[in-house]
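The full complex has more chains than appear here; those shown keep their coordinates.
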């Protein structure tokens, strides 16, 4: 694929994730994907913008909502689709499903269904990278809700204390399942992070991969120079329901108006025409991945007790 | 032993596990202004799979409230609230999340009464949900009753029916004596039960075990949803092969009815334990201990234990189906035990019934 400029390239990557997830939503009712899915629809630009300035050897730790980060970091679409289908060719041999995607070959180190639980892992990987002088940096990705967990506090403190090369990347979509932040948090996320002595900034344009990329690129530079951990709070919006493929604006826990504001700023919706030429290749790639997943074998019974300890 | 324990007479009706939960929660709030319900999402439209829906509107958001993602802290808050005179009901939509609260549960809640020489009681109910099936994976599938039941001071229940919910929760909440950790099975929520169940033998307290079916050939001690599986297997084996299975619903992992279990094993000489968790250091092990300490010579055959495979839970359906005990496997194992040989010649049930529920369940989670 050739691109007119970097922005186009970023938008392509964002569109690709959007189309992959839309396709997942389309085929989900067929039960070929037999695991809960937490879609990133609306949040793709955060993943693309974050991963853009990273080297392949840099590491990312994610959450159950990691389709976007897995793909943005360079994880194989075929292996992801096969994983969702529960096939032996999946990125985790069918043991992970949608919630535990992994692609260590490109630095996507794992994702967890227990909120906040990979945050200290990212810090530990940063500790190892520094100690082993690999020059790698690590990104810990988490939602606004994760900041309420005690382990988040413990992780920020340790990272700041040891000036570790870790970027804390908060995808703030203002909700944890159906709970607004006001029902859960007494603090401002960025201000709170600063109280640990961590250089923190807010990025309001989580819909724009370029803006996110710029913010992250600046942080990555600082991280590589050994300046200690960084923090970025990215405002974003989840179009779909928390888990599953539906829309849930009719329920009333969040107003459709807000959604429409975000849609109005979404470059994938605004730049439709410029992105048109990417649709066909993306569709072909998705078709290929689905075909690969469909044709792949199921894990065999011997896998059940393999790799336990 | 042998007399039916009832806190109140109830008319016969058909009610789901979910509705039994909802009714218990509702009645607790209605009866006692000190009861509160706290948990992530208890006040949203899904209301813990329908078990708390609308209660915040009815009883106020000061009594039924959402909490931050902070399992250990919120358990500590619940403990403090109990000391302050409230009866907190805390929810975890997955048991797995209660593991974040092990410090408060094991180091504090379980010990608060004893450690201070009996000067406090911390009556509270921690409701957790076993999240089996539909690709839930390694972290949304655990059933940690053994971790809690190992620790003196915690009362651990696994209600297997609407009846168990109504009786046990009702009594525990109204008596306000002990801290209780309950494991509710997600796949039971949709199951309807006829109540009162014509129970053969009810425990005299909300704790203890429940004799669900009498039989002279094999004793099955089962937990949670496996009680239903065991009853189906028993029905099938009775009709297909005249094998009569005695089914004991363990119900309370921390306070099993030792006498009931031992008496049954003494009669049948054959024991199978079917538990929702891993066998090692689990219910399977604990029941074996009870038998071994009392009279292992009552066993006329080795004990069979059935639980999750000794691994984390994989998501692929092909593996998940092997991972969890199935009706098929349960029936087969009981037949082997009863007949004393692998080639028992008993026709197995079509892979229908509960296994079907597992296969078809896709949420909501």
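By letter and in written order, the chains are A and B; residue numbering begins at 1 in each of them.
Heads up, the rule we're going with is that contacts are C-beta pairs under 8 Å (C-beta built on N, C-alpha and C of every residue); 3 or more make two chains touch, one makes a residue touch a chain.
From a predicted model like this one, the values you see are computed outputs, not experimental measurements.
S.K.: Counting every copy in this structure file, what formula fits the complex?
M.R.: A x2, B x2
Here is the rule we go by: only the chains that are shown with their structure count from here on.
S.K.: Between chain A and chain B, what's the gap in Å when you average each chain's C-alpha atoms?
M.R.: A distance of 36 Å separates the two centres.
S.K.: Under the definition above, what is the set of chain A residues touching chain B in their complex?
M.R.: Listed in rising order, the residues are 31, 34-36, 86-87, 90, 94-100, 112-116, 145-146, 148-150, 176-179, 183-185, 243-244, 251, 253, 298-299, 301, 303-305, 308.
S.K.: If we count contacts the way the header does, which residues on chain B are in touch with chain A in the complex?
M.R.: Contacts found on chain B: 40-41, 44-46, 66-73, 96-97, 100, 134-140, 309-312, 314-319, 322-323, 362-365.
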